[in-house]
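Read through the structure below, which is laid out as structure tokens, and then see the notes.
With one protein chain withheld, the remaining protein chains of the complex are depicted in position.
== chain A ==
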Amino acid sequence: MASERPLLISTTPGASTTDDGPSPHPPAASLLPPAQPEPPLRADRLAFSVEVPDPFRPSRRGDGPFDDPSAASQREREVGDDDSRGVVVGEPSPEFAGNAIRTAKYSVLTFLPRNIFEQFRRLSYVYFLVITVLNQLPQVAVFGRGASVLPLAFVLFVTAVKDAYEDFRRHRSDRQENNRLASVLAPGTAGDFQPKRWKHIRVGDVVRVASSETLPADMVLLATSDPTGVAHVQTVNLDGETNLKTRYAKQETQVRFSQNGGVGSILHCERPNRNIYGFQANLEIDGKRVSLGPSNIVLRGCELKNTTWAIGVVVYAGKETKVMLNSSGAPSKRSRLETQLNRETVILSIMLIGMCTTASVLAGIWLLNHRGVLEFTQFFREKDYTTGKNYNYYGVGMQIFITFLMAVIVYQVIIPISLYISMELVRLGQAYFMGADKDLYDESSRSKFQCRALNINEDLGQIRYVFSDKTGTLTENKMLFQCASIRGVDYSSSKDTGGYSVVVGDHLWTPKMAVKTDPQLVKLLRDSGKNEEAKLVLDFFLALAACNTIVPLVLDTRDQKQKLIDYQGESPDEQALAYAAASYGVVLVERTSGYIVIDVLGDRQSDRKRMSVIVGCPDRTIKLYVKGADSSIFGITNKASELDTIHATEAHLHKYSSLGLRTLVVGMRELSQSEFEEWQLAYENASTAVLGRGNLLRSVAANIECNIHILGATGIEDKLQDGVPEAIESLREADIKVWILTGDKQETAISIGYSCKLLTNDMMQIVINNNSKESCQRSLVEALATIKKLRAASSNGTLGPVLTSETSSVTIALIVDGNSLVYILETELQEELFKLATECAVVLCCRVAPLQKAGIVALIKNRTDDMTLAIGDGANDVSMIQMADVGVGISGQEGRQAVMASDFSMGQFRFLVPLLLVHGHWNYQRMSYMILYNFYKNATFVLVLFWYVLYTAFTLTTAITEWSSLLYTVLYTSLPTIVVGILDKDLSKATLLGYPKLYGSGQREEKYNLNLFVFNMLEALWQSLVVFYLPYFAYKRSTIDMSSLGDLWALAPVIVVNMQLAMDIIRWNWIIHAFVWGTIAATTICLFVIDSIWILPGYG
């Protein structure tokens, strides 16, 4: 399905002339997307011509006719009638959703019921509610009504206020968005555009958008200011990519619009869906059927750039637009600890039921034993003599039941509801301190660490797998031109910072980025024309400047006279080369449809692995420039004549790639006029052929791409971010497996693997790179067998103490390629891959599509209990970030899409080390401790209550006043745990960073597990016994009254559990001191205050 779309562009001589030297002139290049539906990102290429002006001269722009480039691009699949919608261009249809959007959840009327419903979806609230309702039954009431309703009401109220405020803000932004103005074609007129509010735009409206305006809805382009129908849009809001994308209006509509306003045609398009990169429609115009694809639609939220105006017809509006369909937000994640906590909650519930049953059964037995005497027992007195009936006594069976319910109310605290609130607060605090950590602050991009998800902080301490994107994450995504080899001569000594500018009119245009240049080369260039060598050097740079898909953007600077040229392109390599060429004086200034030349189809990344541009120069020479991977270029060179050059270049290439540089080879061939014409003819034939167009074009291209002279090679540094190798080393020491998932090709991935020390020379590499399911299976099985053999050999071969070191020395690196993954993921081969991958120390996946990234994460996540972390920076990492247990976004160059989807965002990859090893460890340790401590402290208190019940004829009297019971969890004991949960540090930062092995405690769940829980419960048991029975024996047979002893029993557990906390605190600081001791003091004061309120029975 490789239907490349080459295009033919009329050959117009360049506008500028040259003074010094026969510099070739405005060439043009163009290439087009192989319009594949998958992979979705960067689906379309741009069609452009280029002007390379004289290096040191101003240039003029030119214009020329330009064919509609998107003519034949789409999958010619008819949009079926059933699943399509018909849109009459220019006739707003009320049938489809309007353009008003609504992100707010509630309206004034629905707020109360809906919000309360939403809140009660949390199970703990329901538990809370049931208890509160139970307490309202007069027979069961334990606490006063007010006291029991208050906490729940308070929590509900606070949350409701928060939700209301958030919703109010959403309402406001909705209103702003809905009331923005767009100019819409008044129905029935031609060219009469009226301002209209966004919310009133309907499907079928024809909308006109000016440059830098935001698109109000998803529209099919009808016409643009460019005569060829090109429009550029920035999709940063949609997928986070900052580069410009090109969209086309169909030539048919473009023409028609200029005649009569373009109305009257009918458009059939597919139903609204979330796929940002797919669109299928056809347009019936003048009886013809024109098919439309993703390159014809512009989406809501995008901005029009570099195009004066564009006109389109709305096809999806409002909530049916792709951006709205995609804005469902990240799935909410729950932390591992929180999930595990459920297990303990169940155990506690069983304990609760056990205690309640015990109490109620004992109460029943007591009643049975005293059955006959209850009437005359002063403290019971069954009957109410004024009515003659039993008072509050319903027989033993019922009494047991009622006691059970009451026991549930009294002992409810054993399930620490407040724990959830404490956890939220602790996470908030932890997030603050993570954000405030200077080690996580990126100076260069001024990006602070951000906790975007506030409920998985502690998961950072348990990560076992890190899935990393490469570009922008490990590397800076800044390609730097490092060295060049031209005609077998290596120019690597880059020293000067060459700043070259072009004078246009009275403006000075400077490339945005200057590249260090080799003075020798610069000298050569300046002397160009004097000798053959210099000419070749110039050719070399011309090839670099021309043979690409870069769009130069001219930006204003503060200085009126100064303008910056920003090279926008989809390939950072090409950007680097264009900047390099610019620095050497070959400045790409403008690329419009005006110039010359024909393109030999070429996407460098396709199977051809090279790209060519044919350039017609002003001096009537026609040159073919080729750029590509070494293997493909050397195959088409004129071997016999330039063996030396080839050898030298190859040597340099080897040298560059061993330095971790990305290499490209550049070649050139001069075409004679007849050759060109011959080719042009063949090309035209091929591109209009109906059958086998792709193959024909390919062969045409192959015919002309021969006898290439090697111009040279370039080395581009894919600059690693600071500290990446060290960071990876630390992570691996911490027993975290680092997998790299990249969209790059295999060679690049491996070279990056080496440069970031993930791969080393003593590793055995297993490469899985197959094109069919069978071969995949075969290589997987083979690889597994090899590993088995290796393991067996190493364990059999050496016995004794050497054994361990020997086995660990056989490290295996697995390299899988995206093609193979197609056959492996989602099939039964997954299992094999999983086995293989877990055996390997390093896994590199190259050429993976975004969804495959998520698939690989899921491969691990679904099969093991290990925690996974995905880190990436681009829109293509979003799926993986959302899939992993923890998603980290790098706020880098590729927009904010990854950041928006992530749970944490930061500026640099290396921050992962302090984030996991230090903060993750701390967070996990503190949170685990806090949860266990909360279980323990509540259990202690409840057990004290329980022991007392044994001495009250099992009637659930609490000596502790109800206020103290309520305040115990809220005030007496909660604040210190929160503070400790935020501030305590078991080990110093330096230790944790110095000994990454320490991270293992989280991976092995050492700080929170069933044993620790049981241990804590036993501790609660014995401490509650001490707390209860010490006063019990001390005051047995004394005059002590209930409230005094109750105060003692309230104060003692507070002191004991706070003491326990104090024992467990590892690093004290004044805040912790203040809270721990302050709490004990506050408790004492509270008890005094409660006792001195006259209304309460405890008064004294």
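Operating definition for what follows: a residue touches a chain if its C-beta (ideal position, glycine included) is under 8 Å from a C-beta of that chain, and two chains touch if they have at least 3 such contacts; residues count from 1.
Simple rule for what comes next: contacts and distances are computed from a predicted model.
Only one of "ALA-interacting subunit 3", "AP-3 complex subunit delta", "Thioredoxin" or "Cardiotrophin-like cytokine factor 1" fits the UniProt record of the hidden chain, and that name is "ALA-interacting subunit 3".
Annotation: of A:340, A:357 or A:1044, A:1044 touches the absent chain (contact as defined above).
The residue touching the chain not shown here, chosen from A:159, A:211, A:819 or A:957, is A:957. As for the chain not pictured, it touches chain A at residues 370, 373, 376-381, 383-386, 391-392, 951-953, 955-957, 959, 1023, 1026-1027, 1030-1042, 1044-1048, 1051-1052, 1055-1056, 1059-1060, 1063-1064, 1094-1095, 1097, 1099-1100.
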